[in-house]
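The other protein chains are all here in position, but one chain of the complex has been omitted.
Up next is subunit A:
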Amino acid sequence: MSSKRHSILPPVSQSGPKPPVHFSSSITIADSALLIGTNLIVIHSESVIHPRAKLDSLAGRITVGRRCIVHERATLGAVGTSGKITEAAVTLGDYVTVEVGASIEAGETVIGEGTVVGVGARVGAGAVVGKHCTLTPHTEIAAGEVVPDFTVVYSNGMRRTDKRGVAELKNKGQARQIDVLRRMIPSNPAKFA
């Protein structure tokens, strides 16, 4: 082959304004994460942002708590149909996991401590998800909905309460996972500063 083989990792298009950021020194953020918008993006200590995750602060401030994991292709602060600008677009509590391709829309949306937002799930604008909830893959939470603590949403909107009482264990597991991810994902917070 005469043509030079180009990098298999295409560059991430940095479109739009570069948002102001406030990072803790202990976070891990991949080089190819996408941070756009005009409002402040705050990421608290030991959180991990995977490659190609998208944080969009165009509609308000994005806050990511301690020891959160935002997986690839997840979107925080997606501008939904409403498109209004609020003070705090998306707030994640501590120990929140946002899995692959999940989308959390902007507009005072709150995700409580220890909640797992499953693969491809969608949380509407202004929804308040309680602590230690599990949203299984492809779950949709409507805009403005309030989900109580320890709720499991599964199978197209069925709900039950998680009575296992494993929240502490889950948080410990998350800390272990972050220890490993920190070694695997090359972090480059300087790029976004």
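Definition applied: a contact is a pair of C-beta atoms (placed from the backbone, for glycine too) under 8 Å apart; a residue touches a chain by one contact, two chains touch by 3 or more; residues count from 1.
By our rule, contacts and distances are computed from a predicted model.
Q: When one chain of this assembly is omitted, its UniProt record names it as which of these: "Trafficking protein particle complex subunit", "Acyl carrier protein", "Dynactin subunit 5" or "Nucleotidyl transferase domain-containing protein"?
A: Hidden chain identified via UniProt as "Dynactin subunit 5".
Q: Give me the subunit A residues in contact with the hidden chain, please.
A: 2-3, 5-6, 8-10, 32, 51-52, 72-73, 100-101, 118-120, 136-138, 154-156, 173, 176-177, 179-180, 183-185
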